[in-house]
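Before anything else, here's the structure in question.
For this view, one protein chain was removed and the others were kept in their places.
Should a chain be cited, it is by its letter among A and B, assigned in written order, with residues numbered from 1 in that chain.
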Amino acid sequence: MSQELSVVGKRLPKWDASVKATGAAKYTSDLKLPGMLVGKILTSPHPHARIVRIDASEAEKLPGVKAVITFGDVPKTIFNPNKLGLILRHPEGEVKDMYVLSDKARFVGDRIAAVAAIDEATAEEALKLIEVEYEVMPAVFDAMKAMKPGAPKVHDFAENNIALHKQFPVSWGDVEKGFKEADCVVEENFRTARNHISQLEPCACVASLGPEGRLTIWSPSQHIFLHRRKIAEIFGMQEGMIKWVTPHIGGAFGKYGSLSLEPVTVALALKTGKPVKIAYSREQDLVGTELRQRYISSVKVGAKKDGTLTAVRENLIVDGGAYFSHNSSTTDVNMGSFVGLYRCPNVDAHADCVYTNLPVTGGVRGYGDSEATCVLEQTIDKAAKEMGMDPLEMRLKNVKKPGEPSQTGLPLETCSLEAIIKLGAERIGWKEKKQRPRQEGTKKRGIGMGIMMDVSGAQPFNLQIRNAFIKFNEDGSINLSTCIADMGQNLLGTMAQMAAEVLGLNYEDVHMVSGDTDSTMFDTGQHASGGCYQLGHAVIQAAEEARGQLFERAARKLGVGAAELSVKNRTVYVTSDPEKSIPIADVAKGATYNFEGEHLDISGKGSFSPTHNPPPFAAAFADVEVDVETGEVKIKKIVYVFDCGKAINPTTVEGQLQGGVVQAIGYALTEDYVVDTESGTLQSDNFNTYKLPSALDMPEIEVVIYEEAAPSGPFGARGVGHGTMIAVTPAILNAIYDATGIIVTEAPATPERILAALKKVV
Amino acid sequence: MRAFDYFESKTVAEATKYLLDYGETARVLAGGVDLIPRMRKEDFKTDCVVNIQRIPNLDRIELDSGKELRFGAMATLRSLETSEWVRKGYPAFYEAIRQIASVQTKYMGTAVGNLCVGTPASDVATVLYALGASLSISGPEGDRTEAIQDFCTDYRCTSLRRGEMVTGVSVPPMKAGEGSAFVNLVRTHADIAKLTVAVSITTEKDVCREARIAIGAAAPTVFRASKAEDALRGRPLKAQTIDEAAQIASGETRPISDLRSTAEYRKEMTRVLVRKALEKASVAAKG
Partner (left out) sequence: MKKEIVTFVINGQARDLIVSPNMTLAELLREQLDLTGAKKGCEIGECGSCTVLVDGKPTLSCSTLAIAVRDKAILTIEGLAQGTQLHPLQQAFIDHGAIQCGFCTPGAILTAKAMLDENPNPTRQDVKEALGGNLCRCTGYVKIIDAVMAVAEGMRQGGAK
């Protein structure tokens, strides 16, 4: 490939931006099919209750109601809604504990029954007519209490509500020895935030059984092939009889790694034989779709007085809510991130995954890495302070170098942490700000940092299979078929840029075919930021194969050998004699409408399973001001340096980073997911109570794209989107620590909590 | 949303007649910003919605001959924000509206509607308490005027009798030597206040002649911290007097803990905000 890139690296508009700017883009909640019914779900008002009796007869009689289903009507297949059990190399931790509708109410919001009716008003009315007799049982809302003998049992099989005990499989060294050797040992206990990713489109699903007996599902799933298999297994269907389509997605951030509304919607569609749509309200989305686990994280760090780490340990109690979903994998990632971020000779991590009568948790942006990195980074700062050491210097002492293992255990091909830490420090003015006066009037000033190492996919833990198919149209444009639905991260545009680069086409010459199990090849789906890195390779392979065919045909026309050819600007040309050329369109048309009996649809297939997993690296810096009178935290500036290997589209990468900053600000300061601990009811159930940052809450944000090519990356690229919060949250919390001496052990750091803590700090 | 009877009134008399007929389950539709979402969630029973948006002149904003500001029930927050009379004549009122983050809410929502919701966390209500506003009310027994502090009787309750509606608000002109200030605390900018304070003080030769200290979100209704006001009246406006008054005001609060804040924090911040507001207002009073 030519050194000089024409499409890759360019700031190009997002592939679907125009349909979104005009309102033409249809999201799942916008879809209408002829004869479509409205589905609604009856949820439990109790946090823990046995279902004694359900009488749906009155609801069924209501005119306009086409189906009412309860536990008795749905398949008795027990499942885990997340897709990992199908692709994990070691799926032992994947606990299955869920049914399409619940056999017992385990949280306020648990799914008890569902109706399909001709319109929303009728469906609502029908829900009210379903009589449910509950035997209310004691409930438990705290993981520590849940583990005590005699605590209410959320699931019969889980003694002391422990779903799984996990020892991180790759601990090494001897932590007790490591702590003994340390000059400084610090400990801290954290309760990470229950945080809801709150994508702007409330969850929705449409399912329709076609006349030929094939089921079509429309939903924002990130893994349509894997989820299709899960639905097939649940309902006793064959995969080939299910077509799954992803419409435009109004945000996902990893959440749709789990099945959400699909099982219930499918059950209603199968029962009625009609299309059914279930669209959540915001309230239903906040309680009924997965949020982050709360990690009760006990951290211990030992270091020599020069800052070198001697031991790190993390004990976790994972408050995972009423069903297991991602609890095993997020915990694995948490522990792996914790022990793997820095060089350390002695590490240990273990966890208990615990059930509570709280809404279901899952895996979203950061997937355990966010939480682990945050608590570790905060404890590193504590250790640094105790030793009178600059926390930046302490980090530089311990960051990894190329060749050392990454958090996944695979060797680091590169590691830019040292470079990006120094770059970011310079941009924020670390040295100067560390020396400025700490307090001006009632305002304390502080500066903090956080670093991270994340992933470009889930290698080596999961099967990761990415396929791409390219075919030429007669006009020289291509159809690029990949199974990815774009959640907003412009993965498809990024793929188009790569394909166009390899094929010498313009960006607009690439037509997308995506998000449809009928018209795309198998793909394990989009998670862990594997898209750019993994799918990029598949796309490049497909493009190279198609290019090979293009050259073979063009070579005939130009009377040269195929190896002598190059592509650029929609033209195939002889590398040593560029005047000798032929438009790609002519080659394509000539191959298709070929009267010599050798027609060819110029195309290419690419298939990729990764062997590497080059992390993206980031260093974030926050400059904050804390008002000691009110406890208010004002972020003045964030500098965020992110090594993405190669920014295939710099605008896209910047946008992801800026978005990650806002989510980190919400996590750190404003988003408080509050469940009433007497009734188990979600109190923060809409945006007037669960507060997302608005445009007015944004500080000055400087994002810096750093590009140290990943040798194994397509054009050198690494993953981006998954990791964009991870370094920023600890930067903010560490800045608060620097300003006030307060370690925020339970985010969000609201003014009330800061003020109360300020009173305790000497 | 459940079904209801819908009427568009052309006059206040017509509107009040519907309100009288339906009583407690009748709702007035002005901006709808608070009403419609609550109707969707069925927070209360609604049998009748009376749309007052098309009553002529109800959106007027004017200064009368006594330089009193008068605005009608349909005067939107946005129209008040952009009124020169408000901006120049009532800077605290202007500030209270300006800091409301949602532009849509300001274009749709009315100040009177905001008052009638009767929430103690209303920035608009708090500042109008400090400015000594009064409300014009029309009903089956005729028209009456009520001081704002008598209008809000309890949490989300007003003194409106069956069949009555607020037709407008009047705000006395700021006097020479009078200064005002508004300050609040929020979680994010686009949020209802967790605590809101507005003050107006009149000084003469650095002595406080008159004081109104209004506190919102720290009791079941907005209230005037009358003990704090008494402590200021007739005394020189020094840092010490201000601090003392702020401390007294804090003692007059009866806050609760809710999702936005804690009772303890609200109580303590009352002292801080009242102090800041009084400092700002005394500077304004001199200028």
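Simple rule for what comes next: contacts are C-beta pairs under 8 Å (C-beta built on N, C-alpha and C of every residue); 3 or more make two chains touch, one makes a residue touch a chain.
These numbers come from a predicted model, not from an experiment.
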>> I'm checking contacts with the chain that's been left out. Which of A:L33, A:I701 or A:A756 qualifies?
In response: A:I701
> Looking at the whole complex, which of A:E201, A:D348 or A:E707 touches the chain that is not displayed?
Replying inline: A:E201
> Among A:N490, A:T571 or A:N613, which one is in touch with the chain left out?
Replying inline: A:N490
>> One chain isn't shown here. Among A:V299, A:I317 or A:V662, which residue touches it?
In response: A:V662
>> Using the document's contact rule, name the residues of subunit B that touch the chain not shown here.
In response: 1-6, 8, 29, 32-33, 36-37, 39-41, 49, 51, 53, 78, 101-105, 107-108, 189-190
>> Tell me which stretches of subunit A touch the chain missing from the display.
In response: 11, 13-14, 16-18, 20-27, 29-30, 32, 197-202, 248-253, 279, 281-282, 487-490, 651-652, 654-663, 686-688, 692, 694-696, 698, 701
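Quick note on the criterion: only the chains that are shown with their structure count from here on.
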>> Centroid of subunit A to centroid of subunit B, CA atoms only: how many Å?
In response: 44
>> For a test of understanding, state which residues of subunit B touch subunit A in their complex under the given definition.
In response: 101, 185, 187-192, 259, 261-262, 264-265, 268-269, 272
>> So in the complex, the part of subunit A that touches subunit B is made up of which residues?
In response: 629-632, 670, 672, 674, 683-684, 688-689, 691-694, 696-697, 750-752, 755
